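A single protein chain has been omitted from the complex, and every remaining protein chain is retained in its original position.
Here is chain A:
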Amino acid sequence: MEQPVQTETWKARSLEELVRILHQIFAEDKVSVEEVQALMESYESNPDEWLQYAKFDQYRYTRNLVDNGNGKFNLMILCWGEGHGSSIHDHTDSHCFMKILQGNLKETLFEWPEKKGNGEMTKKSERVLRENQCAYINDSIGLHRVENISHTEPAVSLHLYSPPFNSCNTFDQRTGHKHKVTMTFYSQFGERTVC
């Protein structure tokens, strides 16, 4: 993505409008990271609009596909029960936007491990993202772990990945060893997918 000639300042007044504007933006050859991040942040989370996608699992966080962006991007809703977290992972050369729709998520950034590394991975920074905030990451920025550290509140987040990908690497924090994993959807377009 590079800077286009002019950057629009969007305001998405509903989830439906957000999706519509995303389709519009991604129809262009060039898409600006700042533009997408601002657009995602402009949408004020309204549970009535996304509750149908927010399917929780007792044991781990879920990925629920909302829109497949004509192949240009994947928009999905992730549901995190109390204490649920992800492993440290990369983003397979794609752009990743993460917006909080409900609750809070802690994001911990890590450096890429050394090629022949066999030691503890280096933490770069951590922050707690609040409702409606939108974070951005890609492989050149680093790796991250996302977790719901609340023991009382579930969390819901909206993710946009471009280009779409269905496999990535997870990393062992203690050794830096990586392992390829395939990701699946818990539901697609509001329907539970049984795999």
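Keep in mind that, in the parts below, a contact is a pair of C-beta atoms (placed from the backbone, for glycine too) under 8 Å apart; a residue touches a chain by one contact, two chains touch by 3 or more; residues count from 1.
Rule of thumb we're sticking to: contacts and distances are computed from a predicted model.
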Given the choices "LRC58 protein", "AP-3 complex subunit delta", "Trafficking protein particle complex subunit 2-like protein" or "Translation initiation factor eIF2B subunit gamma", state the protein name listed in UniProt for the chain not shown.
-> "LRC58 protein"
Residue of A:58, A:140 or A:167 touching the missing chain in the full complex | A:58
Given the contact definition stated above, which residue among A:44, A:82 or A:126 touches the chain not shown here?
-> A:82
Candidates A:24, A:125, A:175 or A:193 - the one touching the absent chain | A:175
On chain A, what residues meet the omitted chain?
-> 58-60, 82-83, 85, 87-88, 149-152, 170-175, 177, 179
